[in-house]
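As structure tokens, the structure follows; a few thoughts come after it.
Every protein chain but one is kept in place in this view of the complex.
Going by the order they are written in, the chains are A, B and C; count residues from 1 in each one.
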Amino acid sequence: MATRVDPNFMQSLEKFGVKDWKGCFHCGNCTASCPLIEEEYQFPRKVIRQAQMGLKDRLESNIDLWMCYFCGDCTKTCPREANPCELMRSIRRYQISAYDWTGLSKKFFTSQKWELSFFFGIAILILILFAIFLPPSPELWTNPTRFINEQGGVMINNMVDGISGEKFLYIIHYGDWIMAFVAGGLLITNILHMFYLTLWRDKSVQIPFYAYFTQLWKLIYHFATQPKLRKCDDKLYWLGHMVFMTGYTIMFVLIVGMLPRFQIEEVVPWYNWQRILGYYATIGIIVFLIPVVIGRFRKNKCKLKYSHFTDWHFIIMLILTTISGILIHIFRLAGMPVATYFSYVIHLAILVPMIMIEVPFSKWSHLAYRPFAIYIAALKKAVVKKKQPEQVPVFA
Amino acid sequence: MNFEPTIISFLCNWCSYTGADLAGTARMKYAPNIRIIRLMCSGRVDPTFVLESFKKGADGVLICGCHPGDCHYHEGNYKCLRRYHFLKKYITQLGIEPERLHLEWISASEGKQFAELINSFTETIRELGPSKIKNVIETYT
Amino acid sequence: MSENDLTGIFFYHPGNGHVSNLDFEELIQFSGTFKHVAVVWDSEKFPLWDKKNLESEIRKFNLNRLVIAGYDTGMIKPFFAMVFSTLGIPVENILLADFMEHGALDKSYTDLAKAIVVCGIYNVPFEDAAKPGESDVCPDTLVIGGGIAGIEASLEIANGNQKVYLVEKTGTIGGHMAMFDKTFPTLDCAACILTPKMVDVGQHPKIDLMTYSEVKSIEGHPGCYKVKILKKARRVDLSKCIGCGTCSEKCPGKTYSEFDQGTTLRTAIYRPFPQAVPNKYLIDAESCRYVQGEKCGVCVKVCPVPDCINLDAKDEEVEITIGNIIVATGFKVFDAKRAAQFGYGKYPNVLTSLEFERLINAAGPTGGNITYRNKDKKGNWVFTTGADVPDSVAIIHCIGSRDENYNAYCSKVCCMYSLKLAHLVKEKLPEAEVYEHYIDMRAFGKGYEEFYERIRNEGIHIIRGRTATVKSINGGLIIRSEDIESGRLLDQKVEMVILAVGMEPTDDARSLAGMLGIEVDKYGWMSGINNISDSVNTRSGGVAIAGTCQGPKDIPDTVVQASAAASRVLQNIIKGKASNGISSLSFSDIEKRAKELSTIKEI
Partner (left out) sequence: MEEIRIGVYVCWCGTNISKMVDVEDVAREIETLPYVVVARDYKYMCSDPGQDLIINDIKKHKLNRIVVSACSPRIHELTFRKALENAGLNPYMFEMANIREHVSWVHTSREDATKKAKALVAGAVSRVRWHNSLDKRFVEINPATLIIGGGISGISAALEIADSGKQVYLIEKTGQLGGFAAKIDLSSPFMYSAPQMINPKIDKIFKHPQITVFLNTQVEEMSGYYGNFTTKIKTEEDHEVELKFGNIILAIGLSTFDPSVIENYKYGKIPDVITSLEFEQYLISGKILRKDGSVPKNVAIIHCVGSRNSNYHDYCSRLCCKNALKYSNLIRAAIPDANIFELYSDMRAMGDGCEELYSATSRKNVMFLMFDQKNGMPDIREASSDDNCKMVIEMDEKLSGERVEIPADLVILMVAIEAQKEAKKLAQAIGISMCGNQFFIERHPKLDPVATTTDGVYIVGSCQAPKGIPHSVAQARAATARILARINVGHVEVEAATAKVNEDICCGCQTCISICPYSAISLDEEKQVSVVNEVLCKGCGTCCSACPNGAIRAQHFTDTQILSQIDGLLEKSLQLQEGLL
């Protein structure tokens, strides 16, 4: 069955950040110069081709795209300066929006207005919720010493009028859970949709059930160590990304998973595990973000040359979250209850919309899609392997 | 020991000789039994040449010219064709198998055809065996 | 003049492609001064793809004619043509005044650009209006460059009984063609068809051959130039040398042979190759011990002819008077080291195509055997005779060509010579696997496609897909490419890689062009008056260009162009007049003539 080509598809991809693609004359240089490519993955040329011809179904089911970690080798030697790397990244944005069944992702990627409105909408909602249900105690101003504990730090859970420390903590805790549940739920459904598009839609492919388990280690291994990135980019970048990623994850686990043990009234000494982990995460995020931001301004690396607005949004949100988090910590240690309260509120007003946008709909989701893509690719491979012996006559 | 015939061949300068050259430049391989004589035109092929060749020991004679209509000299190849039919009859009367004389049109671009022709003609002659007329002549001279 | 004859002018200056700093503002102002010009548009301020708008504008100004002036004017003509045809105005009334076509390339040609526009406004063919005057011609001709183009042009003119000075930079004529083994698609041996021509040049009574010489300066005008030629010290007397080679046997100075592309070593006193014309020795100052200040002089001692070698000879300068010049300086090959990913210069068995031509040549370093290149005791990379033969060879196309990182243009001949090399490898090593990696197979000329078909059937693996990298593993080479037709990634282990390097303008092309008043394009190729209708004549009148100095081309095209250049010269000589060239005309000359010829009456 012949597929109809769509010459205007590529145009529509430009909103996702596709740059310079038009020059491609299919020499195959990009595929051959890629350090990550293996026999069964066919990119970037094949992907460019599918995009050029507007073969949407093929692109949506194309799992190989996620094997690219954007080292820029293909772009450097491309004879037509068609920037295959940027195209790969942009098509990944397109794929993220295709995996998302709500359609919000597409809106966010193609319209800055949509993303900003969504962000401010949730931020204002958080502020309103705080103003109505968790307003600051007036005593923060009149009697600040009441909020200071023995170590001289602000008692962080007692800043709201009329709500006990424990109750406040659990409101935030359950709030976090709701946030994680909504964002995670969306992400999981998107991942399921990804499975549908890339694996289950093609009825000819039958995955043996056990393979889902036998291949599971790949998901975890690649999620945890990103070995492909190390192969692709310089080691320092991999290390930076690793520290960043682990820091981020630790922070996420601390806040969402174990807030009651993390956000405690007592100021623990610096060598306490909570603070050590917190510092690690903060430094990890900052150490990685600073060179990335500088790089994006200077455009000194292939992958940093073109910045889509969603890239900037993500970075700005991350920086603001981090800075507001650091401020909470500083104000708290300095014994400044008013400042602590407001930085706490602002922190949440940035964090929550960031998570809601990034986790299921935007750039951050690659954290999930990449390892799942590798997992799916492994599943596909398992099928192929299984199929072959079947073709051999049994009685031979 | 296999019989290796000797074949004399008359090629016109414009088409067939060039075609034979082309077989060479294209490195096509053919049997080494052929001895080529270049003439300006297949119309120059005098019946004496053919008869003398057989007399002196050739096992076969091959004449090649331009395709009809392509003759560099307009119609020399037609003249040749007429003599060819006459010669065929004549050598038969002399006791030479008519298959030993062959005429073929080879153009300047037919290197491949030339090589194939040489191989097939050599094979034909090889099957016919050595020309008997040689022994006859040797006996009487 | 009726209202219907109003002209509109559209200035088109697309931002892409042409890097031009031409002052369009001035041109726009200038063209507005003509009475029958109703309106002047500027493409940058005009809603270009809006047909409705254009229709109403044309109606508003009651236009009947349109001149599209600028660069790439033809590219937008159909847009206007569609509108004209819907309005019922004859499409023939759209005139192109293309700056590129007539050579107004940048700001220094603003006057020329004005002249081109004026011709458009007056509806007069530019070549009719811009007709340069003529001067008397001196019958002698100078041909610069002794490759096949220079040889052909010289013979053509000399056979017309006219004197030719052929100046060649190196010690022999023959150029690149002499280095080739076979030529595509007939597989004629290059030496077999070239050397007789070289001999003809060497023996022709009408050709004064000056090898090892360079043009130093040119003064004068078309029809009469005074040219100073630097005859570099050959240090061997051409009239006395008998070419015996005794000197070379004893000479201690060694260096890489230029003719063999560095695949062999030659001595300081040398003959470029055994069939060189003139077939005499010369001394290369750089590698001669005596000239470099060491104690030597062995060659003088062993030379059987007295006073033949003079190690202290100095460069000479001669002045000649000539009427016409043909430039045939040829090309240089792309330096494969610039594309580091292919490992040339790093791995000994990555060769350029020209090196391989020498290797496979019977007169080459190994007598025509394909062997590995190894380091010898002194650290030189040399091919050793009798060594093992490679059992797999890959040929990679488009090295330095069709690549915007190096040269965006196509070098035209690489596909075909690569096919030829593949055939030669297969012929010499029938067991070897031969791979060709190409992007588009450009087999365009007479018999070329048929040749391609033939090579395809010879068991050579012809793979669509550019090779990205060449790496060395365990002594072998790994080439990585995508087989586009099957969509698979290929990691092939081969033992020898041939890089099909493209053509580039020679280093001195720009300076020579400057000296002669010839235009060069952005890459440095010399250009004729008009790349479509006249690629041989140049703006400066008395100078014609031939062969690959004008752009990459194969041997037949080079030969044809050389003859075409010779035709121009012979025509001048027979007429006794040479055209002064467009560069001799001023704007007012052209404007005046355009006005005279114009069929359009001024209001």
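Everything below uses one rule, namely that a residue touches a chain if its C-beta (ideal position, glycine included) is under 8 Å from a C-beta of that chain, and two chains touch if they have at least 3 such contacts.
This one's a predicted model, so the numbers in the text were calculated from it and none came from an experiment.
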{"item": "Where the missing chain makes contact, among the chains that are shown", "value": "A, B, C"}
{"item": "Contact partner of the left-out chain, one of C:42, C:57, C:106 or C:188", "value": "C:188"}
{"item": "Touching residue (missing chain; options C:290, C:409 or C:435)", "value": "C:409"}
{"item": "Interface with the undisplayed chain - residues on chain B", "value": "1, 3-6, 8, 13-15, 17-18, 20-21, 23-25, 27-30, 32-33, 35-41, 43-49, 52-53, 56-58, 66, 69-70, 72-76, 79, 83, 107-110, 115, 130, 134"}
{"item": "Interface with the unshown chain - residue positions in chain C", "value": "16-17, 49, 72-79, 81-82, 84-85, 91-92, 95-96, 98, 100-101, 125, 127-128, 148, 152, 156-157, 159-162, 183, 185-186, 188-189, 191-199, 202-203, 243, 274-275, 277, 279, 361-363, 367-368, 402, 404, 408-410, 412, 440-450, 453, 484-487, 530-536, 551, 553, 555-557, 559-568, 570-571, 573-575"}
{"item": "Residue numbers in chain A that touch the chain omitted from display", "value": "1-5, 7-8, 10-11, 22-26, 46, 49-50, 52-53, 55, 58, 80"}
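FYI, only the chains that are shown with their structure count from here on.
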{"item": "Maximum centroid distance from chain C, chain identifier (CA atoms)", "value": "A"}
{"item": "Chain nearest the overall C-alpha centroid of the shown protein atoms", "value": "C"}
{"item": "Mean-CA-position distance for chain C and chain B (Å)", "value": "48"}
{"item": "Between chain A and chain C, centroid-to-centroid distance (C-alpha), Å", "value": "54"}
{"item": "Sequence positions of chain A contacting 2 or more other chains", "value": "none"}
{"item": "Contacting residues of chain C [partner chain A, same complex]", "value": "341, 398, 402-405, 439-440, 464-469, 480-484, 487-490"}
{"item": "Chain B - residues contacting chain C, complex", "value": "25-27"}
{"item": "Chain C partner contacts - residues on chain A that touch it in the complex", "value": "23, 25-33, 37-39, 42, 45-46, 77, 79-81"}
